[in-house]
Each structure stands twice: as structure tokens, then as C-alpha cells.
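Here's the structure, in C-alpha cells; my notes come after.
Removed from the display is one protein chain of the complex; every other protein chain stays in position.
In this document, chain identifiers A and B correspond to the written order of the chains, with residue numbering beginning at 1 in each.
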Amino acid sequence: MNSFYRKNGPVIATFFLVAIIFWLIFLIVIPQLYMLDLSFRPNLPPLLRGGPDDVYTLTHYKHFLYGSETSKDAYNYVDIGVFLDTIITAVLVTVINLCFCYPIAFYIAKLATPNTARLLVLALVIPFWINELLRSFAIRILFAGEGVINNILLELGLITTAVNFIALDIALYTGLTYAYILLMIFPLYNALESLDTNQLEAAKDLGSSTLRTHWRIVIPHAKAGIASGCTMVFMLTAGALATPVVLSSPNTYWFTQLIYQWFNMNDNWSRGSAYSIILLVVSVTFVLLMMRLFKVTIGEVVR
Amino acid sequence: MKPNLAIQAFLGLYILIFFLYLFGPLVIMSVTAFNSAEFPAITPWECFSFRWFNEGKIAYDGQRLAGLVTDRPLHEGIISSLIIAAGVVTLSVPIGMAAAIVLTQVNSRLRTLFYSMSIMPVLFPGVIIGISTVVLWDRIATLGGDGFISELGRNGIFLTILGQTCFISTYCFLIFVARLQRFDTTQEEAALDLGASQSQVFLKILVPYLMPAIGSSAVIAFLASFENYNTTVFSILSEQTLTTVIASKVRLGISPAISALALVIICLTLIGAFFYEISRRSNQRKKDRENKVKMFSEVSENRLVEERPKFFRIPKSIFVFLLLLILAVLTWQQLIKNNMYGAECVEKAEASKKSNFADQLKLLQQNAESVETTDESEGNASRSNEYNDIFGDQNLFKDFGGFDSDKNEESENGATRSNEYNDIFGDPNLFKNFGGFDNKE
Partner (left out) sequence: MSAEVELQNVSIAFGNFYAAKNVNVKIGAGEFFSFLGPSGCGKTTLLRAVSGFLEPSQGKVLIDGQDMSGIGPNKRPTSLIFQNLALFPLMSVADNIAFSLEVRGHDKKSRRKRADELLDLVALNGQGDKKVHELSGGQKQRVAIARALAVEPKVLLLDEPLSALDLKLRQKMRTELRAIQQRVGITFIYITHDQGEALTMSDRVGVMNDGELEQVGTCYDVYEAPCTPFVATFVGENNAFFGKVEKVESGKVKVQTGGSSFIGQAGLGLDNKNYKFKAGDEVIMFVRPEAISLKGNSKKAQNSFSAEVKTIEFEGNLKNIFLRSAEDVDIRFSVPSSSDTSGMEPSKNVSLSFSQDNAVVLPTGALALD
């Protein structure tokens, strides 16, 4: 501490300390801890907080598992269903994204000429700067009852009446895949770019087939990038709100929408917090899983 | 690596499909912004018009389908988004910088912990950051009594700034860490040795070195803040930002005005990308030239003949532009030929809808009761009631007139409006859509 002050001088050192403490403690740690605390408390009006009724309780987590006391079902099939749906879809979206992006990332990193590669990268970035809501909106137009896709399919005679893509959740899945595709490509691209092209040539020289070369050389090299891309895409998909708001069908819920409901419509903040904690736990577990699975550090995951 | 022809062709096709997937939706959305129909679509194409950029249109149920220029909530949303973005930039850039600098100074064990904590926020779902900020500050506001603190704790803009700063600081942090990795710390020591105080070292050596990172992190922070939805929707409380306005619009019913807004944003992005590329190229050229000069001055025998730069080199991208231009001209001609452009066309379309409506209205009047009972969707029924209400309530029309005070022919407006409301009856599609949304609410 002393040497920190000596090194930076009193003014700057104080600025550093204030900025960091403000951020790490007041913006990151305390809000999360308070939310964790709140999730274990009953839903009370603000004035009763801290009063005799404000005790620790598991009701909200119980509600997630078993539903409200008046319901007849043994488990809260609705909420658990939404939750599992969200997680499974997020995993699927991640896997699809990975398969879809890998060839592109490989092409840009290794096969394209530097100029082409740069232009492609720029072209990839542009859609990313357009609001997620608007991108989902574009997908919605595409999949609308009289949208382009329906029209093309009708024209081709593949279908006879317009398909309601939104009700089928096809629009939602497409939108989710579309939304975070960049966050898959860039880590992959960065990882693949550092691969020495000579290694590929050596493998080819030794008679390895293209597939085998990828399996044995390219993919192990891109391990950190794959882990990073998958983590980011999964986290963002599982925690997405904008895309489901625009694209989910009236009878499908995303888990974040459930949280939103508890929070804003039903004004049950502590239950909203509890559901948030559940989502957070899943997300963190997923990160740890990826770190373990790919044997990478957290620093390699977030770059 | 030279893949064979089949693979190459396959790869080319794949890339084409990929970019089609990436840009197709955006292009189609952009095109729909010019269709005068009230539902964003390419087919059926009504008229080419700029109405969604300008005045918009009043829809059947009395709801105003505002164009960009007349959309007051949108403007207010943009202003609060700008305020929030400014606040986020002023907080998160210094925070990211401080954290990145301190990261270089702490010992290695502390560093891992510190780094992990700093990047945690990007691994948290955005909704959670928003929620935790709100619940904490609500508590603080409650405890703080009636004073300033309680006001602050319930101020959506303030909370949004804090919530966004939480994770946007991490973006800035990562940018600064990357730049600092290439910093030669002996420069700081040299400055100290020359008598500079620690603050002077910071201001005169470190900050100038970090300037590019400060610039890019400010841009990133601004954009990230501007387009954030997940955190904002919770922390904004009763206020509105650009993204929450867009979200509520999209939820209420999809309007081509949103396409128009998207097109504006796309154009801004393209312009930004264009200038970025230009400046990058000119920088590169400058650097190349400097290197060349250096090489010449160092090679004493000037054996290399300097290549004279060509005065003008046609970039390949010009062909793309030409192609686009030709396409645009062709479409334009087609539009003109089919009389699908301009106010006249719009008027004609409205008129045809009106007459269409007149027929239907007669039908409706004849079967007034049967409409109530036989129509398949209950939404439709309640709607038609609403319309009756609207017709009955004179005040409402005044209200709407007041909305666009820039138009003075109020009465005439009212007249055309009432026609417009009626158009809807001719368009059953819209009803379906609205019904669907209502269920969700």
C-alpha cells in the first residue's frame, strides 16, 4: 500500500483507489450480494423491510421448484420448463453457431488474402453495431406472415399456406443465432490467426486429410478461442432479453422474460432476484465447465 | 494450403450464404422503410415514399404510426440515451484506465484475483446487472429518507448509468490492458529520473501513451451504452431510452417507422466504417512512406529506385458501387413506370383503400349485428367497439391534431384520419397480428 502510494504519488494513487473501489465494490460486489440477500427474503413492501417479517426464507426458490402453494402439480412445470427450454436452446444455439462460424473464421484467418480478410472482418463488424432489437426486428419482417420467406416458399410451391414461423419459434431460434454470431467468429478468428500456416502444410505433407488436419491440429490450437466463443454466446443467449421480446411467440417464454414478469408486472422483486440468481448460477457453472473442459484460464475466455 | 476446386467452390458458396444471412435481413428491412404500406413488407408493394422518415401515418385504431421526424417519445428516448452514454463514458473510461494501470503494479497472486473480478461483469447476464442495481438503490433510497439520496436512488437515468458502467468499464479495462502490455515502463522511470513528480509522469507520459486507447474505449463505451437494452430495461424505471422506446414500439405493433430508424442507424454505421477505413488506409500509407524514407536514408548507396506513386488508382470497390448505382437506377425507372412513387401514388393508394372501405362499410352497416357475433376473433369485436368510441369522441380528434402541431389544416386532417382508421377493416391481416400481440401482454 505504502509503495503503491510512493509509486503513483498521492493524487494519482487516490484517484486509482477511488475508481477501483467504486467499481469493484460498489458496482460489482455489493449489488450482487444485496440481490442474493434479497432473494432469500419474503416479498415485502419497502417500509416493512428490516422489520420483524423480514426473515430469511427459501420460498422463492421453492416456488421455482414446486410452484405456488395453491397449484396442484407436484412441481412447477411451467417455470422449470421455461428454464430448461432456455438452457437447452442456448446450448443448441451455441453449437449451431460454432459449426456455422468455424469455416468462415478459418477462411478469413488462413485462406483469404490479407486485404480480403480485412474487408470481411469489417463487413462482419458492421451488423454488430446495429441494435440487437433492430436486428431481431429485421428477422421478424423476414419471417412475417407475408414476409419474404413465406412468399418465396409459396412461390416455389413448397408450401400452400403461409407458415407462422413466429408461433413455431423458428424466428426466435434464427434471431438468437443471428444475434451473437459475431461473438463466436471473433474469438475463433483470433485463435486461428495465430496458427502457423507451416503446420498445416506440414500436416498435409505428411499425408493427413483435410478433416484430420482440422481435428488434430487446427481445433486443438483454437481451443481457447472455441471456449471463449462458446462461453460468450451461451451467456448472451441464455441471458438474452431483446431478441425474445421481439421474436418469441405469445405462448413461449424465455427465462429472462419470466424474471422480467416477476420484476415489473408482478412487482415481486425478491422472487425476480431469486430467479436471477438461478440464471446467474447456471451461467457461472457453464463458464467453469468450459474452463475445465477446455483447460483454459478465465483470462483466455474473456478477451 | 491450396484447397482443390470443389472445396473452393463450396467454400465460396458457403461464404456467400453466410453473408447473405448476415446482411439479407438488414437489406430487406431497409427496403421496407420505403414502402408506404403500414405493415413493413416488400410485397405487396404499395408506393415508394419517405413517409416513415417524415410524418408517418395515423393507424386504424387511433394509434399514431409516427414517422421519425414526428415521433416525440423517440426523440426523448434518444436524448436520455445520449445523456446516459455521456455519463457512462465519463465514468467507465477512467475506471477502466485506473484498473488496468493498477493491474500492472500489483504482484502476481493478487493480479489473478483482481483480473478475475474485473472481467466478471461481462460474464453476468445483463438483466442481472440491471436488477441488482435497482434493488440495491431502491433499498438505499428507502433508507435515505426523503432527501437527495432517495431521489437519486429512484432516478432511472442515474441507475442506468451505474448499471451500464458496471460492465462497460470491463470493456474499457480490456482495451487499456491490451495497450499497456506494449508500454515500455522505463519511460516512466526516465521521466521520474529527470525530476518529474509522479503526477507529472502520469499526465505527461502515461496519458499521452494511452490516448489511442482512451479514444477507442470512449467510442466503444458510448456505442455499448447507446444500444444496451437488457440492463437498461430494468434500471431505467419510469424513463425511456432509445432502446426501450424501440422495444415498446416493436411490442405494440410493428411499424415501418422502425425500419426507417434502423436504416438511419445502418447508414450511420456504414459512414462510420467508411471513414474508419479511409483513415486507416491513409495512416498506413503515411507509415509506409515514413518507412521508405527511413530505408532510403539508411541505405547509403541509393540503389533502390523509388517507385513513383500512381496519381490515381481505381479501387476495385468502385465496381461494386457502379453495380449498386445501376441497380438503383433500374429500380427507379421501374417505380416511375409503374407509377409507384410519390405523393400521387400514396394518395391513389389511400383513395383505393377508401373506396374499398366504403364498400365494406356499407356491408358492415348492413350486417352490423352479425359482425358482432359472427366474426371469429373476439379482438376484432372489441376493436370495432373502440372505433365507434373514437368516432363518437370528438376530443380525441383534437388531441391527435395537437400531436402534429406543425400541420395546421386540422379539420382536413381529421377527415382523412377518419378515413384511415377505416382502412383497417379492409386489411384482416393486421388484425391477426394485433391479436397475437395482445395475447402476449
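A few remarks follow.
By definition in this document, a contact is a pair of C-beta atoms (placed from the backbone, for glycine too) under 8 Å apart; a residue touches a chain by one contact, two chains touch by 3 or more.
Worth saying up front: this structure is predicted, and the values here are computed from it rather than measured.
The chain we do not see here touches B in the full complex. Although one chain is not drawn, the whole complex shows that of B:I149, B:A196 or B:L237 it is B:A196 that touches it. Remark: the omitted chain is touched by one listed residue; of B:I205, B:V250 or B:I265 this is B:I205. Chain B residues in contact with the hidden partner, per the touch definition given at the top, are 184, 186-187, 189-197, 200, 204-205, 208-209, 290, 294, 297-298.
Methods note: only the chains that are shown with their structure count from here on.
For the pair chain A and chain B, the distance between C-alpha centroids works out to 20 Å.
Interface of chain A with chain B (complex): residues 4, 7-9, 11-13, 15-16, 19-20, 22-24, 27-32, 34-35, 38, 46-47, 49, 100, 103-104, 107, 110-111, 122-127, 129-142, 144-148, 151, 166, 178, 181, 197, 200-201, 204, 210, 231, 235-236, 238-242, 245-246, 249-251, 256, 259-260, 263-264, 269, 272-273, 276, 279-280, 283-284, 287, 298-299, 301-303.
Interface residues of chain B facing chain A in the complex, by the touch rule stated above, are 1, 3, 7, 11, 14-15, 18-19, 21-26, 28-29, 32, 39-44, 94-95, 98-99, 101-102, 105, 115-129, 131-136, 138-139, 142, 162, 165-166, 169-170, 174, 197-199, 201-202, 223, 227, 229-230, 233-234, 243, 246-247, 250-251, 254, 258-259, 261-262, 265-266, 269-270, 272-273, 276-277, 429, 432-433, 436-437, 439-440.
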